[in-house]
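As C-alpha coordinates, the structure follows; a few thoughts come after it.
For this view, one protein chain was removed and the others were kept in their places.
Lettered A and B in written order, each chain numbered from 1.
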Amino acid sequence: MARAVPPARKALTTALAWAVGLLLFFPILWTVLTSFKPEPVAVASPPVFLDFDWTLRNYQDVQRQRDYFDYFQNSVILSLGSTILALLIAIPAAWSMAFVPGRRTKDLLMWMLSTKMMPAVGVLVPIYLILKWLDDMITRRTGIDVGLDSHVALLVILTLINLPIVIWMLYTYFREIPGEILEAARMDGATLRDEILWILTPMALPGIASTFLLNVILAWNEAFWTINLTVTDAAPLSKFITGFSSPQGLFYAKLSAASTLAIAPILVLGWFSQRQLVRGLTFGAVK
Amino acid sequence: MATQASRAAARAMLSPAVVLLLIWMIVPLAMTLWFSFQRYNLLYPDRAGFIGFGNYINFVATSGFWEAIVNTLLLVGGVLAITVIGGILIALLIDQPIWGQGPVRILVISPFFIMPPVAALIWKNMFMNPSNGLFAEAARFLGLPPFDFLGQAPLASIVLIVAWQWLPFATLILLTALQSLDSERMEAAEMDGAGPFARFWFIALPHLARAITVVILIQTIFLLGIFGEILVTTNGGPGNASTTLTYLVYKEALLDFDAGTAAAGGVVAVILANIVALFLMRAIGRNLDA
(Lines give C-alpha, C1' and ligand atoms only; values in the text may rest on other atoms or scores of the structure.)
Protein backbone atom coordinates (compact mmCIF):
# COMPACT_ATOMS: atom_id res chain seq x y z
CA MET A 1 0.00 0.00 0.00
CA ALA A 2 1.47 3.24 -1.13
CA ARG A 3 -0.76 5.58 0.76
CA ALA A 4 1.09 8.04 2.93
CA VAL A 5 -0.05 7.68 6.49
CA PRO A 6 0.48 10.33 9.11
CA PRO A 7 3.01 9.01 11.63
CA ALA A 8 0.72 9.79 14.55
CA ARG A 9 -1.95 7.55 13.12
CA LYS A 10 0.56 4.86 12.33
CA ALA A 11 1.83 4.97 15.90
CA LEU A 12 -1.69 4.65 17.20
CA THR A 13 -2.60 1.66 15.03
CA THR A 14 0.74 0.08 15.81
CA ALA A 15 0.11 0.39 19.53
CA LEU A 16 -3.39 -1.01 19.14
CA ALA A 17 -2.26 -3.93 16.99
CA TRP A 18 0.51 -4.81 19.43
CA ALA A 19 -1.90 -4.60 22.33
CA VAL A 20 -4.28 -7.03 20.65
CA GLY A 21 -1.43 -9.36 19.70
CA LEU A 22 0.01 -9.40 23.20
CA LEU A 23 -3.43 -9.93 24.71
CA LEU A 24 -4.00 -13.00 22.55
CA PHE A 25 -0.52 -14.28 23.21
CA PHE A 26 -0.53 -13.59 26.93
CA PRO A 27 -1.96 -16.96 28.11
CA ILE A 28 0.89 -18.73 26.32
CA LEU A 29 3.49 -16.37 27.71
CA TRP A 30 2.09 -16.74 31.21
CA THR A 31 2.22 -20.53 30.93
CA VAL A 32 5.83 -20.48 29.84
CA LEU A 33 6.77 -18.09 32.65
CA THR A 34 4.90 -20.18 35.22
CA SER A 35 6.77 -23.27 34.13
CA PHE A 36 9.96 -21.72 35.50
CA LYS A 37 8.49 -20.77 38.88
CA PRO A 38 8.68 -22.73 42.09
CA GLU A 39 5.21 -24.17 42.83
CA PRO A 40 4.27 -21.74 45.65
CA VAL A 41 5.23 -18.74 43.48
CA ALA A 42 2.95 -20.02 40.73
CA VAL A 43 -0.10 -19.36 42.90
CA ALA A 44 1.30 -16.35 44.75
CA SER A 45 -1.03 -13.44 45.36
CA PRO A 46 -0.42 -10.86 44.00
CA PRO A 47 0.99 -12.69 40.98
CA VAL A 48 4.70 -12.47 40.25
CA PHE A 49 5.63 -11.64 36.70
CA LEU A 50 9.39 -11.92 36.22
CA ASP A 51 10.96 -11.34 39.59
CA PHE A 52 11.30 -14.85 41.00
CA ASP A 53 13.94 -17.55 41.38
CA TRP A 54 13.91 -19.13 37.95
CA THR A 55 14.11 -22.88 38.21
CA LEU A 56 14.20 -25.90 35.92
CA ARG A 57 12.91 -28.15 38.68
CA ASN A 58 9.44 -28.50 37.18
CA TYR A 59 10.91 -29.78 33.95
CA GLN A 60 13.03 -32.27 35.85
CA ASP A 61 10.00 -33.46 37.83
CA VAL A 62 7.93 -33.84 34.68
CA GLN A 63 10.71 -35.72 32.91
CA ARG A 64 11.20 -38.01 35.88
CA GLN A 65 7.57 -38.98 35.79
CA ARG A 66 7.25 -39.54 32.04
CA ASP A 67 9.88 -39.69 29.36
CA TYR A 68 9.04 -36.68 27.22
CA PHE A 69 11.11 -37.87 24.26
CA ASP A 70 9.09 -41.06 23.77
CA TYR A 71 5.91 -39.05 23.47
CA PHE A 72 7.57 -36.39 21.36
CA GLN A 73 8.82 -39.03 18.96
CA ASN A 74 5.35 -40.51 18.62
CA SER A 75 3.85 -37.08 18.01
CA VAL A 76 6.36 -36.51 15.22
CA ILE A 77 5.74 -39.91 13.67
CA LEU A 78 1.97 -39.59 13.83
CA SER A 79 1.63 -36.01 12.66
CA LEU A 80 4.19 -36.20 9.84
CA GLY A 81 3.21 -39.72 8.80
CA SER A 82 -0.50 -39.06 8.66
CA THR A 83 0.09 -35.80 6.79
CA ILE A 84 2.24 -37.45 4.14
CA LEU A 85 -0.28 -40.24 3.72
CA ALA A 86 -3.12 -37.76 3.42
CA LEU A 87 -1.24 -35.73 0.82
CA LEU A 88 -0.45 -38.81 -1.24
CA ILE A 89 -4.12 -39.64 -1.41
CA ALA A 90 -5.40 -36.09 -1.67
CA ILE A 91 -3.14 -34.62 -4.36
CA PRO A 92 -4.41 -36.88 -7.17
CA ALA A 93 -7.99 -36.53 -5.96
CA ALA A 94 -7.83 -32.76 -5.75
CA TRP A 95 -6.08 -32.57 -9.10
CA SER A 96 -8.77 -34.58 -10.75
CA MET A 97 -11.58 -32.55 -9.17
CA ALA A 98 -9.95 -29.28 -10.07
CA PHE A 99 -9.03 -29.98 -13.68
CA VAL A 100 -11.55 -32.58 -14.78
CA PRO A 101 -14.58 -31.45 -12.84
CA GLY A 102 -17.75 -33.44 -13.24
CA ARG A 103 -21.31 -32.37 -12.59
CA ARG A 104 -21.15 -33.75 -9.10
CA THR A 105 -17.77 -32.42 -8.02
CA LYS A 106 -19.25 -29.90 -5.64
CA ASP A 107 -21.57 -32.46 -4.08
CA LEU A 108 -18.69 -34.88 -3.74
CA LEU A 109 -16.67 -32.25 -1.93
CA MET A 110 -19.49 -31.46 0.44
CA TRP A 111 -20.02 -35.14 1.11
CA MET A 112 -16.35 -35.52 1.98
CA LEU A 113 -16.59 -32.67 4.46
CA SER A 114 -19.73 -34.15 5.94
CA THR A 115 -17.83 -37.30 6.95
CA LYS A 116 -16.22 -35.14 9.58
CA MET A 117 -19.55 -34.51 11.26
CA MET A 118 -19.92 -37.90 12.92
CA PRO A 119 -19.06 -37.27 16.58
CA ALA A 120 -15.97 -39.31 17.37
CA VAL A 121 -17.27 -40.32 20.81
CA GLY A 122 -20.23 -42.08 19.24
CA VAL A 123 -17.99 -44.39 17.23
CA LEU A 124 -15.29 -45.02 19.82
CA VAL A 125 -16.62 -48.39 20.93
CA PRO A 126 -17.02 -49.77 17.38
CA ILE A 127 -13.53 -48.60 16.44
CA TYR A 128 -12.09 -50.03 19.64
CA LEU A 129 -13.68 -53.39 18.87
CA ILE A 130 -12.32 -53.35 15.31
CA LEU A 131 -8.81 -52.64 16.55
CA LYS A 132 -9.05 -55.34 19.18
CA TRP A 133 -10.18 -57.73 16.46
CA LEU A 134 -7.17 -56.71 14.35
CA ASP A 135 -4.99 -57.34 17.40
CA ASP A 136 -6.35 -60.86 17.70
CA MET A 137 -6.26 -61.63 13.98
CA ILE A 138 -3.02 -60.03 12.89
CA THR A 139 -0.85 -58.75 15.72
CA ARG A 140 -0.94 -61.94 17.76
CA ARG A 141 -0.22 -64.09 14.69
CA THR A 142 2.31 -62.11 12.75
CA GLY A 143 3.81 -59.83 15.33
CA ILE A 144 3.07 -56.80 13.17
CA ASP A 145 1.27 -54.40 15.47
CA VAL A 146 -1.74 -52.94 13.69
CA GLY A 147 -4.31 -52.88 16.48
CA LEU A 148 -4.72 -50.94 19.70
CA ASP A 149 -1.83 -48.73 20.71
CA SER A 150 -0.11 -49.15 17.34
CA HIS A 151 1.34 -46.51 15.05
CA VAL A 152 -0.37 -48.06 12.06
CA ALA A 153 -3.87 -47.77 13.46
CA LEU A 154 -3.37 -44.20 14.63
CA LEU A 155 -1.77 -43.18 11.33
CA VAL A 156 -4.73 -44.51 9.40
CA ILE A 157 -7.28 -42.82 11.64
CA LEU A 158 -5.50 -39.47 11.71
CA THR A 159 -5.10 -39.60 7.94
CA LEU A 160 -8.77 -40.26 7.42
CA ILE A 161 -10.12 -37.64 9.79
CA ASN A 162 -8.07 -34.89 8.16
CA LEU A 163 -8.36 -36.10 4.57
CA PRO A 164 -11.51 -34.08 3.70
CA ILE A 165 -9.93 -30.81 4.80
CA VAL A 166 -6.73 -31.63 2.95
CA ILE A 167 -8.57 -32.44 -0.27
CA TRP A 168 -10.65 -29.31 -0.06
CA MET A 169 -7.72 -27.06 0.64
CA LEU A 170 -5.69 -28.50 -2.23
CA TYR A 171 -8.66 -28.40 -4.56
CA THR A 172 -9.28 -24.72 -3.95
CA TYR A 173 -5.62 -24.03 -4.48
CA PHE A 174 -5.37 -26.06 -7.67
CA ARG A 175 -8.36 -24.25 -9.07
CA GLU A 176 -6.46 -21.00 -8.99
CA ILE A 177 -3.97 -22.44 -11.44
CA PRO A 178 -4.99 -21.28 -14.90
CA GLY A 179 -6.00 -24.13 -17.14
CA GLU A 180 -4.51 -22.46 -20.22
CA ILE A 181 -1.04 -23.33 -19.08
CA LEU A 182 -1.95 -26.98 -19.09
CA GLU A 183 -3.48 -26.79 -22.50
CA ALA A 184 -0.40 -25.12 -23.85
CA ALA A 185 1.73 -27.85 -22.35
CA ARG A 186 -0.51 -30.48 -23.84
CA MET A 187 -0.10 -28.86 -27.27
CA ASP A 188 3.60 -29.25 -26.83
CA GLY A 189 3.07 -32.97 -26.31
CA ALA A 190 3.37 -33.17 -22.56
CA THR A 191 1.95 -36.34 -21.06
CA LEU A 192 -0.30 -36.42 -18.06
CA ARG A 193 2.65 -37.41 -15.94
CA ASP A 194 4.78 -34.54 -17.20
CA GLU A 195 1.90 -32.23 -16.67
CA ILE A 196 1.53 -33.14 -13.03
CA LEU A 197 5.20 -33.48 -12.27
CA TRP A 198 6.72 -30.52 -14.07
CA ILE A 199 4.00 -27.95 -14.40
CA LEU A 200 1.36 -28.39 -11.78
CA THR A 201 3.44 -29.44 -8.85
CA PRO A 202 5.82 -26.47 -8.94
CA MET A 203 2.90 -24.12 -9.30
CA ALA A 204 0.96 -25.85 -6.57
CA LEU A 205 3.91 -26.13 -4.23
CA PRO A 206 2.95 -23.19 -2.00
CA GLY A 207 -0.53 -24.65 -1.64
CA ILE A 208 0.84 -28.08 -0.87
CA ALA A 209 3.29 -26.66 1.66
CA SER A 210 0.55 -24.76 3.38
CA THR A 211 -1.77 -27.78 3.43
CA PHE A 212 1.08 -29.85 4.81
CA LEU A 213 1.65 -27.41 7.65
CA LEU A 214 -2.01 -27.05 8.54
CA ASN A 215 -2.43 -30.80 8.63
CA VAL A 216 0.65 -31.32 10.78
CA ILE A 217 -0.81 -28.83 13.25
CA LEU A 218 -4.23 -30.50 13.26
CA ALA A 219 -2.73 -33.97 13.65
CA TRP A 220 -0.34 -32.87 16.37
CA ASN A 221 -3.19 -31.37 18.36
CA GLU A 222 -5.65 -34.23 17.89
CA ALA A 223 -6.65 -35.30 21.38
CA PHE A 224 -9.51 -37.76 21.25
CA TRP A 225 -8.39 -40.80 19.29
CA THR A 226 -4.83 -40.45 20.49
CA ILE A 227 -5.89 -40.41 24.15
CA ASN A 228 -8.36 -43.24 23.90
CA LEU A 229 -6.60 -45.66 21.57
CA THR A 230 -3.02 -45.49 22.82
CA VAL A 231 -1.31 -46.76 25.93
CA THR A 232 2.45 -46.35 25.67
CA ASP A 233 3.88 -47.59 22.36
CA ALA A 234 2.11 -45.09 20.13
CA ALA A 235 1.16 -42.48 22.72
CA PRO A 236 1.84 -38.89 21.60
CA LEU A 237 2.02 -35.65 23.58
CA SER A 238 -1.75 -35.33 24.02
CA LYS A 239 -1.53 -38.43 26.19
CA PHE A 240 1.55 -37.05 27.92
CA ILE A 241 -0.42 -34.04 29.14
CA THR A 242 -3.20 -36.14 30.69
CA GLY A 243 -0.80 -37.27 33.39
CA PHE A 244 -0.41 -33.74 34.71
CA SER A 245 -3.87 -32.25 34.57
CA SER A 246 -4.81 -32.36 38.24
CA PRO A 247 -2.45 -34.20 40.52
CA GLN A 248 -2.56 -33.73 44.26
CA GLY A 249 -1.31 -30.53 45.79
CA LEU A 250 0.16 -27.53 44.05
CA PHE A 251 0.56 -28.31 40.39
CA TYR A 252 0.36 -25.12 38.35
CA ALA A 253 4.09 -24.94 37.69
CA LYS A 254 4.43 -28.60 36.76
CA LEU A 255 1.33 -28.41 34.59
CA SER A 256 2.82 -25.37 32.89
CA ALA A 257 6.09 -27.17 32.28
CA ALA A 258 4.32 -30.17 30.77
CA SER A 259 2.13 -27.85 28.68
CA THR A 260 5.13 -25.92 27.45
CA LEU A 261 6.82 -29.15 26.44
CA ALA A 262 3.72 -30.32 24.59
CA ILE A 263 3.12 -27.13 22.63
CA ALA A 264 6.63 -25.80 22.09
CA PRO A 265 7.60 -27.90 19.04
CA ILE A 266 4.49 -27.08 17.05
CA LEU A 267 4.52 -23.46 18.16
CA VAL A 268 8.07 -23.02 16.96
CA LEU A 269 7.30 -24.80 13.71
CA GLY A 270 4.30 -22.55 13.27
CA TRP A 271 6.30 -19.39 13.87
CA PHE A 272 9.02 -20.29 11.44
CA SER A 273 6.70 -21.40 8.71
CA GLN A 274 3.85 -18.96 9.18
CA ARG A 275 4.50 -17.27 5.84
CA GLN A 276 4.18 -20.59 4.01
CA LEU A 277 1.18 -21.51 6.11
CA VAL A 278 -0.67 -18.30 5.39
CA ARG A 279 0.00 -18.27 1.69
CA GLY A 280 -2.21 -21.25 0.91
CA LEU A 281 -4.62 -20.98 3.81
CA THR A 282 -7.35 -19.35 1.78
CA PHE A 283 -9.65 -22.23 0.93
CA GLY A 284 -10.40 -20.41 -2.27
CA ALA A 285 -11.65 -17.38 -0.42
CA VAL A 286 -9.41 -14.99 -2.33
CA LYS A 287 -10.56 -13.92 -5.73
CA MET B 1 -10.53 -29.64 -22.38
CA ALA B 2 -11.05 -33.06 -20.92
CA THR B 3 -10.43 -35.96 -23.24
CA GLN B 4 -11.75 -39.46 -22.73
CA ALA B 5 -8.39 -40.63 -21.50
CA SER B 6 -7.94 -37.84 -19.00
CA ARG B 7 -11.43 -38.48 -17.67
CA ALA B 8 -10.56 -42.07 -16.98
CA ALA B 9 -7.31 -41.00 -15.39
CA ALA B 10 -9.14 -38.45 -13.31
CA ARG B 11 -11.51 -41.05 -12.05
CA ALA B 12 -8.65 -43.35 -11.20
CA MET B 13 -6.96 -40.61 -9.26
CA LEU B 14 -10.08 -39.66 -7.41
CA SER B 15 -11.12 -43.15 -6.44
CA PRO B 16 -8.63 -43.94 -3.65
CA ALA B 17 -9.78 -40.91 -1.68
CA VAL B 18 -13.45 -41.62 -2.31
CA VAL B 19 -13.18 -45.30 -1.50
CA LEU B 20 -11.23 -44.68 1.71
CA LEU B 21 -13.62 -42.02 2.91
CA LEU B 22 -16.54 -44.21 1.96
CA ILE B 23 -15.16 -47.02 4.10
CA TRP B 24 -14.36 -44.59 6.90
CA MET B 25 -17.91 -43.35 6.75
CA ILE B 26 -19.80 -46.57 6.15
CA VAL B 27 -18.09 -49.00 8.49
CA PRO B 28 -18.41 -46.94 11.68
CA LEU B 29 -21.82 -45.66 10.62
CA ALA B 30 -23.09 -49.16 9.97
CA MET B 31 -21.69 -50.41 13.26
CA THR B 32 -23.14 -47.41 15.05
CA LEU B 33 -26.55 -47.99 13.49
CA TRP B 34 -26.34 -51.64 14.46
CA PHE B 35 -25.38 -50.88 18.05
CA SER B 36 -28.03 -48.18 18.29
CA PHE B 37 -30.71 -50.84 18.08
CA GLN B 38 -28.96 -53.18 20.51
CA ARG B 39 -28.96 -53.28 24.24
CA TYR B 40 -25.22 -53.11 24.71
CA ASN B 41 -23.63 -51.86 27.88
CA LEU B 42 -19.91 -52.59 28.20
CA LEU B 43 -20.42 -53.27 31.88
CA TYR B 44 -23.11 -55.89 31.23
CA PRO B 45 -21.72 -58.05 28.44
CA ASP B 46 -24.33 -60.72 29.04
CA ARG B 47 -27.34 -58.42 28.71
CA ALA B 48 -27.55 -58.04 24.96
CA GLY B 49 -30.11 -58.20 22.22
CA PHE B 50 -32.29 -56.18 19.90
CA ILE B 51 -34.32 -53.49 21.66
CA GLY B 52 -35.74 -51.51 18.76
CA PHE B 53 -35.81 -47.78 19.35
CA GLY B 54 -35.24 -48.16 23.08
CA ASN B 55 -31.84 -46.50 22.94
CA TYR B 56 -33.17 -43.59 20.92
CA ILE B 57 -36.02 -43.06 23.33
CA ASN B 58 -33.60 -43.32 26.23
CA PHE B 59 -31.24 -40.77 24.69
CA VAL B 60 -33.89 -38.24 23.75
CA ALA B 61 -35.54 -38.61 27.16
CA THR B 62 -32.26 -37.88 28.95
CA SER B 63 -32.72 -34.83 31.11
CA GLY B 64 -31.03 -32.03 29.33
CA PHE B 65 -31.36 -33.37 25.80
CA TRP B 66 -33.14 -30.26 24.58
CA GLU B 67 -30.90 -28.09 26.71
CA ALA B 68 -27.95 -29.80 25.04
CA ILE B 69 -29.23 -28.94 21.59
CA VAL B 70 -29.68 -25.31 22.58
CA ASN B 71 -26.22 -25.29 24.18
CA THR B 72 -24.68 -26.79 21.07
CA LEU B 73 -26.17 -24.05 18.92
CA LEU B 74 -25.16 -21.37 21.41
CA LEU B 75 -21.61 -22.69 21.56
CA VAL B 76 -21.21 -22.89 17.80
CA GLY B 77 -23.03 -19.59 17.22
CA GLY B 78 -21.17 -17.79 19.98
CA VAL B 79 -17.75 -18.89 18.82
CA LEU B 80 -18.60 -18.08 15.21
CA ALA B 81 -19.83 -14.62 16.14
CA ILE B 82 -16.74 -13.80 18.18
CA THR B 83 -14.25 -15.23 15.71
CA VAL B 84 -15.84 -13.69 12.61
CA ILE B 85 -16.39 -10.22 14.07
CA GLY B 86 -13.15 -10.28 16.05
CA GLY B 87 -11.34 -11.72 13.05
CA ILE B 88 -12.54 -8.94 10.76
CA LEU B 89 -11.57 -6.25 13.26
CA ILE B 90 -8.12 -7.70 13.88
CA ALA B 91 -7.57 -8.30 10.18
CA LEU B 92 -8.48 -4.69 9.43
CA LEU B 93 -6.13 -3.56 12.17
CA ILE B 94 -3.15 -5.64 11.07
CA ASP B 95 -3.77 -4.73 7.46
CA GLN B 96 -3.04 -1.09 8.31
CA PRO B 97 0.50 0.09 7.87
CA ILE B 98 2.05 -0.62 11.26
CA TRP B 99 5.52 -1.17 12.62
CA GLY B 100 6.33 -4.79 13.17
CA GLN B 101 3.55 -6.40 11.20
CA GLY B 102 5.39 -9.74 11.12
CA PRO B 103 5.83 -10.12 14.87
CA VAL B 104 2.27 -9.01 15.53
CA ARG B 105 1.00 -11.60 13.11
CA ILE B 106 3.02 -14.27 14.90
CA LEU B 107 1.54 -13.22 18.24
CA VAL B 108 -1.98 -13.27 16.85
CA ILE B 109 -1.79 -16.71 15.23
CA SER B 110 -0.07 -18.44 18.17
CA PRO B 111 -3.22 -19.67 19.95
CA PHE B 112 -4.05 -21.75 16.88
CA PHE B 113 -1.05 -23.99 17.59
CA ILE B 114 -2.12 -24.88 21.11
CA MET B 115 -3.43 -28.37 21.78
CA PRO B 116 -7.09 -28.14 22.91
CA PRO B 117 -6.63 -29.92 26.27
CA VAL B 118 -3.69 -27.66 27.07
CA ALA B 119 -5.69 -24.55 26.18
CA ALA B 120 -8.57 -25.69 28.38
CA LEU B 121 -6.28 -26.52 31.30
CA ILE B 122 -4.45 -23.21 31.10
CA TRP B 123 -7.64 -21.16 31.00
CA LYS B 124 -9.38 -23.14 33.66
CA ASN B 125 -6.59 -23.20 36.20
CA MET B 126 -4.46 -20.16 35.61
CA PHE B 127 -7.08 -17.64 34.51
CA MET B 128 -10.63 -18.58 35.46
CA ASN B 129 -10.02 -20.25 38.81
CA PRO B 130 -11.83 -18.01 41.33
CA SER B 131 -9.18 -18.47 44.03
CA ASN B 132 -5.85 -18.61 42.23
CA GLY B 133 -6.63 -17.47 38.71
CA LEU B 134 -5.35 -14.25 37.22
CA PHE B 135 -8.88 -12.94 36.61
CA ALA B 136 -9.59 -13.31 40.32
CA GLU B 137 -6.35 -11.49 41.08
CA ALA B 138 -7.37 -8.70 38.73
CA ALA B 139 -10.79 -8.46 40.38
CA ARG B 140 -9.17 -8.33 43.81
CA PHE B 141 -6.83 -5.61 42.59
CA LEU B 142 -9.85 -3.58 41.53
CA GLY B 143 -11.53 -4.26 44.83
CA LEU B 144 -14.24 -6.46 43.31
CA PRO B 145 -15.31 -9.90 44.47
CA PRO B 146 -13.78 -12.61 42.24
CA PHE B 147 -16.14 -13.95 39.60
CA ASP B 148 -16.61 -17.69 39.35
CA PHE B 149 -16.47 -18.03 35.57
CA LEU B 150 -16.99 -21.75 35.19
CA GLY B 151 -19.67 -21.88 37.90
CA GLN B 152 -21.70 -18.79 37.04
CA ALA B 153 -21.20 -18.51 33.29
CA PRO B 154 -20.02 -21.94 32.20
CA LEU B 155 -21.10 -21.87 28.58
CA ALA B 156 -19.89 -18.33 28.01
CA SER B 157 -16.52 -19.25 29.54
CA ILE B 158 -16.18 -22.24 27.23
CA VAL B 159 -17.16 -20.06 24.27
CA LEU B 160 -14.39 -17.68 25.30
CA ILE B 161 -11.79 -20.46 25.47
CA VAL B 162 -12.78 -21.99 22.15
CA ALA B 163 -13.02 -18.59 20.49
CA TRP B 164 -9.48 -17.85 21.66
CA GLN B 165 -8.31 -21.01 19.91
CA TRP B 166 -10.11 -20.28 16.65
CA LEU B 167 -9.76 -16.52 16.40
CA PRO B 168 -6.33 -16.80 14.73
CA PHE B 169 -7.68 -19.10 12.04
CA ALA B 170 -10.48 -16.69 11.18
CA THR B 171 -8.13 -13.72 11.32
CA LEU B 172 -5.64 -15.33 8.96
CA ILE B 173 -8.16 -16.25 6.30
CA LEU B 174 -9.86 -12.88 6.51
CA LEU B 175 -6.54 -11.07 6.45
CA THR B 176 -5.42 -12.89 3.33
CA ALA B 177 -8.70 -12.07 1.67
CA LEU B 178 -8.44 -8.45 2.72
CA GLN B 179 -4.94 -8.17 1.34
CA SER B 180 -6.15 -9.36 -2.04
CA LEU B 181 -8.53 -6.41 -2.16
CA ASP B 182 -7.64 -4.02 -4.89
CA SER B 183 -6.24 -1.00 -3.07
CA GLU B 184 -6.97 1.24 -6.04
CA ARG B 185 -10.66 0.69 -5.59
CA MET B 186 -10.37 1.71 -1.99
CA GLU B 187 -8.41 4.78 -2.91
CA ALA B 188 -10.88 5.69 -5.62
CA ALA B 189 -13.69 5.42 -3.13
CA GLU B 190 -11.73 7.56 -0.73
CA MET B 191 -11.31 10.21 -3.43
CA ASP B 192 -15.04 10.14 -4.00
CA GLY B 193 -15.46 11.12 -0.38
CA ALA B 194 -16.54 7.78 1.06
CA GLY B 195 -15.77 7.63 4.77
CA PRO B 196 -13.87 4.71 6.27
CA PHE B 197 -17.08 3.13 7.50
CA ALA B 198 -18.75 3.34 4.09
CA ARG B 199 -15.61 1.97 2.43
CA PHE B 200 -15.65 -0.99 4.78
CA TRP B 201 -19.35 -1.62 4.39
CA PHE B 202 -19.68 -1.27 0.62
CA ILE B 203 -16.31 -2.49 -0.59
CA ALA B 204 -14.38 -4.55 1.96
CA LEU B 205 -17.25 -6.51 3.47
CA PRO B 206 -18.70 -7.78 0.17
CA HIS B 207 -15.19 -8.73 -0.83
CA LEU B 208 -14.82 -10.71 2.40
CA ALA B 209 -18.09 -12.61 1.94
CA ARG B 210 -16.42 -15.70 0.53
CA ALA B 211 -13.78 -15.74 3.21
CA ILE B 212 -16.42 -15.40 5.92
CA THR B 213 -18.31 -18.31 4.39
CA VAL B 214 -15.20 -20.46 4.45
CA VAL B 215 -14.49 -19.56 8.06
CA ILE B 216 -18.03 -20.38 9.11
CA LEU B 217 -18.10 -23.67 7.24
CA ILE B 218 -14.79 -25.03 8.46
CA GLN B 219 -15.23 -23.87 12.02
CA THR B 220 -18.74 -25.29 12.24
CA ILE B 221 -17.43 -28.70 11.25
CA PHE B 222 -14.84 -28.59 14.02
CA LEU B 223 -17.02 -26.86 16.62
CA LEU B 224 -19.88 -29.35 16.41
CA GLY B 225 -17.52 -32.03 17.65
CA ILE B 226 -16.11 -30.15 20.61
CA PHE B 227 -16.22 -31.86 23.96
CA GLY B 228 -12.64 -32.08 25.25
CA GLU B 229 -12.72 -28.46 26.39
CA ILE B 230 -16.01 -29.08 28.20
CA LEU B 231 -14.74 -32.24 29.83
CA VAL B 232 -11.65 -30.52 31.18
CA THR B 233 -13.34 -27.33 32.39
CA THR B 234 -16.91 -27.96 33.59
CA ASN B 235 -17.81 -31.59 32.96
CA GLY B 236 -20.92 -30.25 31.28
CA GLY B 237 -22.17 -28.50 34.40
CA PRO B 238 -23.21 -27.08 36.70
CA GLY B 239 -26.42 -28.93 36.07
CA ASN B 240 -26.58 -29.23 32.31
CA ALA B 241 -25.58 -25.63 31.76
CA SER B 242 -22.66 -26.47 29.50
CA THR B 243 -23.67 -29.90 28.20
CA THR B 244 -23.67 -30.07 24.42
CA LEU B 245 -24.91 -32.88 22.26
CA THR B 246 -21.43 -34.30 21.75
CA TYR B 247 -20.78 -34.15 25.46
CA LEU B 248 -24.04 -35.97 26.10
CA VAL B 249 -22.89 -38.75 23.78
CA TYR B 250 -19.57 -38.81 25.62
CA LYS B 251 -21.42 -39.20 28.91
CA GLU B 252 -23.30 -42.22 27.60
CA ALA B 253 -20.23 -43.77 26.00
CA LEU B 254 -17.49 -43.25 28.55
CA LEU B 255 -19.28 -42.61 31.83
CA ASP B 256 -22.21 -45.00 31.63
CA PHE B 257 -20.36 -47.21 29.13
CA ASP B 258 -23.71 -47.65 27.45
CA ALA B 259 -22.49 -48.25 23.91
CA GLY B 260 -26.03 -48.75 22.64
CA THR B 261 -27.39 -45.41 23.81
CA ALA B 262 -24.15 -43.69 22.84
CA ALA B 263 -24.56 -45.08 19.34
CA ALA B 264 -28.14 -43.82 19.20
CA GLY B 265 -26.88 -40.44 20.39
CA GLY B 266 -24.23 -40.51 17.70
CA VAL B 267 -26.87 -41.10 15.05
CA VAL B 268 -29.01 -38.27 16.42
CA ALA B 269 -25.96 -36.00 16.43
CA VAL B 270 -25.15 -36.86 12.82
CA ILE B 271 -28.69 -36.08 11.73
CA LEU B 272 -28.68 -32.77 13.54
CA ALA B 273 -25.24 -31.90 12.21
CA ASN B 274 -26.50 -32.50 8.71
CA ILE B 275 -29.53 -30.32 9.31
CA VAL B 276 -27.23 -27.55 10.46
CA ALA B 277 -25.04 -28.13 7.43
CA LEU B 278 -28.05 -27.94 5.14
CA PHE B 279 -29.14 -24.64 6.66
CA LEU B 280 -25.62 -23.36 6.31
CA MET B 281 -25.49 -24.34 2.66
CA ARG B 282 -28.82 -22.67 1.98
CA ALA B 283 -27.91 -19.54 3.82
CA ILE B 284 -24.38 -18.96 2.67
CA GLY B 285 -23.65 -21.67 0.14
CA ARG B 286 -24.06 -19.38 -2.86
CA ASN B 287 -20.96 -17.51 -1.74
CA LEU B 288 -19.09 -20.70 -2.22
CA ASP B 289 -18.98 -21.65 -5.87
CA ALA B 290 -16.71 -24.52 -5.06
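Just so we're on the same page, a residue touches a chain if its C-beta (ideal position, glycine included) is under 8 Å from a C-beta of that chain, and two chains touch if they have at least 3 such contacts.
Assume contacts and distances are computed from a predicted model.
Asks: Name the absent chain as its UniProt record does, using one of the following: "Sorbitol-binding protein/mannitol-binding protein", "Beta-ketoacyl synthase", "Sarcosine oxidase subunit delta" or "PadR family transcriptional regulator".
Replies: Missing chain, UniProt protein name: "Sorbitol-binding protein/mannitol-binding protein".
Asks: Would you mind spotting which of B:45, B:193 or B:206 touches the chain that isn't drawn?
Replies: B:45
Asks: Based on the whole complex, identify which of B:168, B:236 or B:265 touches the chain you can't see.
Replies: B:236
Asks: Looking beyond the chains shown, say which of A:8, A:50, A:187 or A:231 touches the absent one.
Replies: Answer from the full complex: A:231 touches the omitted chain.
Asks: Write the list of subunit A residues that the hidden chain touches.
Replies: Against the left-out chain, subunit A lists 39, 43, 64-66, 124-125, 128-129, 132, 135, 148-149, 227-228, 231-232, 235, 242-251.
Asks: Tell me which stretches of subunit B touch the chain missing from the display.
Replies: 41-45, 58, 61, 63, 129-132, 136, 145-146, 148, 150-152, 231, 234-241, 251-252, 254-258
Criterion: only the chains that are shown with their structure count from here on.
Asks: Which residues, counting only subunit A, touch subunit B once they are in their complex?
Replies: So the residues of subunit A touching subunit B come out as 1-3, 5, 10, 13-14, 16-18, 20-22, 24-25, 27-28, 30-31, 34, 43, 45-47, 89-90, 92-93, 95-97, 99-100, 105-106, 108-110, 112-127, 129-130, 160, 163-165, 167-168, 171-172, 179, 182-183, 192, 217, 220-221, 223-224, 237-238, 241-242, 245, 252, 255-256, 259, 262-263, 266-267, 269-271, 274, 277-278, 281-287.
Asks: Please output the residues of subunit B touching subunit A within their complex, sorted ascending.
Replies: 1-2, 5-7, 9-11, 13-14, 16-18, 20-21, 24-25, 27-29, 31-32, 35, 42, 90, 93-94, 96-101, 103-119, 121-123, 125-127, 132, 134, 137, 140-141, 164, 167-168, 172-173, 175-177, 180, 183, 187, 207, 210-211, 213-214, 217-218, 221-222, 224-225, 227-228, 232, 245-246, 249-250, 253-254, 259, 262-263, 265-267, 269-270, 273-274, 277, 281, 288, 290
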